[in-house]
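Okay, handing you the structure first.
One chain of protein is taken out of this complex; the other chains stay put.
In order of appearance the chains are A, B and C, and numbering begins at 1 in each one.
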Amino acid sequence: MTPQPPALPSETLITAIAALLADVRHVAVGASSPMPAAGAMLRQALDEQTRHVRLSILGSVAHNFFTNGSGELFDCAGQGRIDAFFLGGGQIDGQANVNLVGAGDYPQSKVRWPGSFGSAYLYFVVPRVILFREEHSPRVMVEQVDFISAPGVSPPDVYRPGGPVALLTGKALFSFDKTRPGFTLESVHPGETLETIRDATGFDFDHPDEVPQTPAPDAATLALLRGPVLDKLAETYPAFAENWRRDLAAQTQHC
Amino acid sequence: MTPQPPALPSETLITAIAALLADVRHVAVGASSPMPAAGAMLRQALDEQTRHVRLSILGSVAHNFFTNGSGELFDCAGQGRIDAFFLGGGQIDGQANVNLVGAGDYPQSKVRWPGSFGSAYLYFVVPRVILFREEHSPRVMVEQVDFISAPGVSPPDVYRPGGPVALLTGKALFSFDKTRPGFTLESVHPGETLETIRDATGFDFDHPDEVPQTPAPDAATLALLRGPVLDKLAETYPAFAENWRRDLAAQTQHC
Amino acid sequence: MLTNVVSLVDRLRDGMRIAVPVDYAGVAMAFTRPMIARGLRDLDLVCVPTGGLQVDQLIGAGCVRSVETSAVSLGEAGGAPRFNAAVKEGRIRVIDATCPAVHAGLIAAQKGSPFFPMRGLIGTDVLRNRPDWMVIDNPFADQGDPVVLIPAIKPDVAIFHAPMADRAGNVWIGRRRELAPMAYAATDTYVTVDRIVDDNLLADETTAAGVLPALYVSGIAHVPQGAWPYGLWGVYPADTDALKRYAAAARTQEGFDAYMAATDTPTEART
Partner (left out) sequence: MLTNVVSLVDRLRDGMRIAVPVDYAGVAMAFTRPMIARGLRDLDLVCVPTGGLQVDQLIGAGCVRSVETSAVSLGEAGGAPRFNAAVKEGRIRVIDATCPAVHAGLIAAQKGSPFFPMRGLIGTDVLRNRPDWMVIDNPFADQGDPVVLIPAIKPDVAIFHAPMADRAGNVWIGRRRELAPMAYAATDTYVTVDRIVDDNLLADETTAAGVLPALYVSGIAHVPQGAWPYGLWGVYPADTDALKRYAAAARTQEGFDAYMAATDTPTEART
């Protein structure tokens, strides 16, 4: 048996996502979110012997367990039947506010993004919302968003069983503390340091004295990732799966 | 061709119902309401050449045009898509209040009826509600109902596009004037007079000096009733249709 | 997911709020005698939106504390004898509703909303006897416009009977879609079905359109004719003679007790 090539950056991210999904019963991911979907599929594979993790991929025919139209996701979340969801954002700030609408003055934004989608609801009712954005730069990670599609925290009188628990980027993983409120740097991905994260981040954050590195997947996890997870992912995200396979092949040649 | 036997009392009632449904586009009737259904089917037959009258029979598989469960009738009415509906009542009073719950003190009624069903909503939103109860006696037609399942009239600030327009019984036809509010005797069925109606009615009502008789169906209408209407009715109300046929046969033998 | 009636009934508890469907939408009659045999007490029934034989039998057997309903009757077989007697004698609390208000309460729960506003009802004794409902002035209107707010109905359990389920736990309800909000609103849903199919009902878009997904289903038991003597929409009709036999027997508590102690069988099978 040839030794496995080392983990790709994306494989480390997917493994980090699976870790954030520990113990969830039902996770929903957006139609164009291959990485969160892969993380959820890895979670399924890791827990296969002990329990069933339900994964709903919006807009996918094969992974659609809904039969009541596009509103059912929100109903289901409102009923407390969705434990985890992913949100991105054109801007994310240090209070975990997210902006999916546009940069600059509203409504005539300098840059207009598609819109808030369901964030202004799901962020309130899904217990474990994971902020996921690969681009980690000062234009995304801002001190204060220009438009609050969904707020990171709410006053105590507001009904809010849900909210953000973590922020995962292409450079690092943060946890979110809603009492403070603010982010804490949990780990940096290979090649990053506290300093590079500081430079890339427009908001202040807490951090331990020694910032650990985001763990790469172990051999067993890598085998699951490159076997059943990749096969399953290819059904819904063929282009993403093809790129992944190409990256693996390229890496093997360099070994 | 043998002469048609004269109209049965039920045929006169059905004809009166069809007259009350002039111009409606969509009429809904309850699952156990063969007479209103027959009236609606006669209306369809009378208008067949000129327009389509929609008839929804609740709980019927053949005449069910709903696909969203038992709540769709109410939604449909709330959208203004149902023009006419029939309501009965254990008690009906002179203000057109109806009681489908029970006689005597509530909740421990002396006599308990099934309950209000959808009356507390439909009476408000269906423009042409026809009160229909064959039993015309002082215990049904009361001065004041013991429990208001649905009120005949509402104060001006209450949203109420619908309400009662007529009361049809086994003895007579009344119209309802919501401005007064009160009933006006429009016609008496064969064999009845103003006096017999007064004796049978627990509430006061207006009436013309000369009370006309409820018109019996003409020959063309009778032909429709005993042909296509009876055939169609038999699909949903076989027992009622069989009785009707038996009554017709008995009458023919007497001629 | 696939189990038997008794093990599902074992999960029910005294004092639970249980939603049951209207006569023609698939009543899980096969649950009724096991529920009585288990000696359940103080159940709060929610009829969606009206009740019949199952409700009458549970009341007659003393399992029921309250019934929220728009009506209870045996349809063509007449009034519901044990319900009517219990109301008259004050042995149960009847919470009179109107059909769309029951649907409104379930929709509120389905949507995760605290309440649902509803037209109608103003000036009725239905409203007057519902301290749990509220009237507010429609805040979107320029002047006074009273509207009734129905709080969310969140049953502990919904039970019903459906034509079929697959092995993944998906249940085909067809156009009896009131069953879906019942399940969405309830914490757990237990279903009896006429048949179990091998193919996944979600795999074909035609059958998928009529499916309540496994996500909302906590347990399924295979009970052919499990709605009897009620019928199953589009599959088989009600056994009206059997309903009439019950109605006649249950006129008195003694008659009811004797009927329930014996075994009744489908009229069709009796010749």
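Observations
Definition applied: a residue touches a chain if its C-beta (ideal position, glycine included) is under 8 Å from a C-beta of that chain, and two chains touch if they have at least 3 such contacts.
As the structure is a prediction and not an experimental result, all values here were calculated from the model.
Although it is not drawn here, the omitted chain touches the following shown chains in the complete assembly: A, B, C.
In the complete complex, the residue from B:Leu8, B:Val24, B:Leu42 or B:Cys76 that touches the missing chain is B:Cys76.
Interface note: of C:Leu45, C:Ala61, C:Leu74 or C:Met118, the residue touching the hidden chain in the full complex is C:Met118. Residue in contact with the omitted chain (choice from A:Leu87, A:Val101, A:Val188 or A:Ala241): A:Val101. Within the set C:Leu45, C:Ala104, C:Val217 or C:Ala250, the residue that contacts the chain not displayed is C:Ala104.
In the full complex, chain B contacts the hidden chain through residues 26, 54, 64-68, 74-81, 125.
Against the chain not shown here, chain A presents residues 31-32, 59, 61, 66-71, 74-75, 78, 100-102, 106-110, 112-125, 147-151, 154-155, 157-159.
Think of the hidden chain as still there; on chain C it touches residues 100, 104, 107-108, 111-119, 134, 136, 138-141, 145, 147, 149, 151, 172-175, 205-211, 233-235.
Keep this in mind: only the chains that are shown with their structure count from here on.
Shared contacts of chain A and chain B, meaning chains that touch the two of them, come down to C. The geometric centre of chain A is 61 Å away from that of chain B, both derived from CA atoms.
With centres taken as mean Cα positions, chain C sits 41 Å from chain A.
Centre-to-centre separation between chain B and chain C, using Cα means, comes to 29 Å.
In chain C, 180 are the positions where the chain touches two or more neighbouring chains simultaneously.
Shown for chain A are the residues in touch with two or more other chains, of which there are none.
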